[in-house]
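Every protein chain except one is present and positioned as in the full complex.
To keep things simple, chains are lettered A and B as they appear, and every chain counts its residues starting from 1.
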Amino acid sequence: MDLLTIILKMAEGLEKTCAIFFLTLLFSIPLGMVVALLRGSKLKIVSGIARAYISVLRGTPLMLQLIAVTYGPYYLFGISVSRNKLIPVVIAFAINYAAYFAEIYRSGIESMPVGQYEAAEVLGYTKVQTFFKIILPQVIRRILPSITNEIVTLVKDTSMAFTVSYQEMFTIGKQIANSQTSFVPFIVAGVFYYVFNAIVSFVMGRVEKAMSYYKI
Amino acid sequence: MPVLSMTNIQKSFGENHVLKDISLHVDQREVVSIIGPSGSGKSTLLRCATFLETIDAGEIAYMDQKAVQTVNGKAVYAKNLKPFRKDFGLVFQNFNLFPHRTVLKNVTDAPISVLHRDPKEVKALAEELLGKMGLADRAGAYPCELSGGQQQRVSIVRALAMQPKILFFDEPTSALDPELTGEVLKVIKQLAEEHMTMVIVTHEMAFARAVSDRVIFMDGGVIVEQGRPEDVFGDTQEERTKQFLRHYER
Partner (left out) sequence: MKRVLALVLALLMAALTFGLAGCGAKTEETTTAAPDATQEATDAPRTIFTMGIDPEYPPFSYLGDDGDYTGFDVEVCKAVCEKLGWEFKVFGVNWDEKLVQLDAGECDCVWSGMTILDSMKEAGYVISNPYFDNEQVLLVKEDSPYQSAADLKGKDVAVQLGTSGESLLNDDLKELADSFGQVVTADSFLKCFTELAGNAVDAVFVDKPVADSYVAKNEGYRIIDEDFGAEQYGIAFRSGDATLCEQVEGAVEALVADGTYAAIAAKYPDIEGNLLYLK
């Protein structure tokens, strides 16, 4: 198998890697916000559940969560394992990353000076208006570097989907490496991930720059 | 009809009894200064008046409409405080401008999105007020690009753009470098000359004496002495007030 064939074959898997990446971000970013808000709830039960959620998902390996989400329903309830592995994979990634995002949001929200809330309250903004108009835009600006970190990690973590037999780029690379007794697919995989992350860093750098029109 | 009536206000933080049965009534076009040592409860009084702190007992009314009354010894707040918030504005010691928004947006957003006023009219009013405060050319700037004095003037404009019936100032110059206090005091003085109803908590004695219709000296959670500035400063009655004012005589 020549190099071009290897690259093309792995590029097929790249589509699935991208699917994990974008769908995970699509679901985990808002889900993380929901968890962060629940964690800040005044109701002890609600905040306790959110706290436990974050603690469990951050305290156990993503690989374990992937296996639990994919095969757990079968072992526990006899529910068929999904044929489209993208579904359990994205669920596992999204709930895992939501926990990390929730903590980032929380730290961002807690770093906001109380004066911003008070100024908004005196001006008569509702709680919802205060959150979306005053607090959230500033929180996003503050947490963007941490978010970038997580996104870069996510690119690399997508390779973990191979543990539940999802045929993403790295799994295909391993298959080729086996059948060819060759190390080249791993180098190709490394280059793919590196370029992917270079693009992510570039885009996030642009976003950060666009948001730094004011000083904190 | 008084703009603000605070009657028999009680407020404690845990064991600390901060406001002991204080009453304060402010009439229309009246300028009241509150002076006193730190910890005397003067800032807390403003924060209670603006609902940033809840009182334990007493009554608060704006334009004779009761926002808080006391039932069986406990303060009961009106279900909807929004209509009362329209009546007052508050200028903070630390300005608390919204750093992610331009000066103009800081000033116009609340009147538009909270009071649902016509955006064009609000913008015209904002530009007029900014011009009056000598900030006409800074409308597009972000707060971080302004000096402290300019920021505080913007926050005064932000409060005025809501067209409140009464304006509270919580030590408006305390966070400023001494050379910048003058420009802010000048603006407040200008408002006093236009007979804006105001309550000003301040450490600037000369300023309080010059602009106020009435000066209140607070200490230990009670009003020790109050009256016309020339009486409080010139013909001080209480020993505690004399002691306090002595620190400011140079």
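Here is the rule we use: contacts are C-beta pairs under 8 Å (C-beta built on N, C-alpha and C of every residue); 3 or more make two chains touch, one makes a residue touch a chain.
Given the structure is predicted, the values throughout are model-derived calculations rather than measurements.
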Among shown chains, those touching the left-out chain: A
Per the touch definition above, residue among A:Ser47, A:Ser107, A:Thr126 or A:Gln175 touching the missing chain: A:Gln175
Residue among A:Phe21, A:Phe101, A:Tyr117 or A:Phe162 that touches the chain left out of view: A:Phe162
Where the unshown chain meets chain A, residue by residue: 3, 7, 71, 74-75, 79-83, 85, 162-165, 167, 171, 174-175, 177-181, 183-184, 187-188, 190-192, 195
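As a working rule, only the chains that are shown with their structure count from here on.
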Whole-Å gap separating chain A and chain B, where each centre is the average of the chain's CA atoms: 46
In the complex, chain B residues that touch chain A: 50-52, 82, 85-86, 88-90, 92, 94, 96-100, 109-110, 113-115, 142-144, 158, 162
Chain B partner contacts - residues on chain A that touch it in the complex: 113, 115-116, 118-119, 121-125, 129, 133-134, 137-138, 141, 213-216
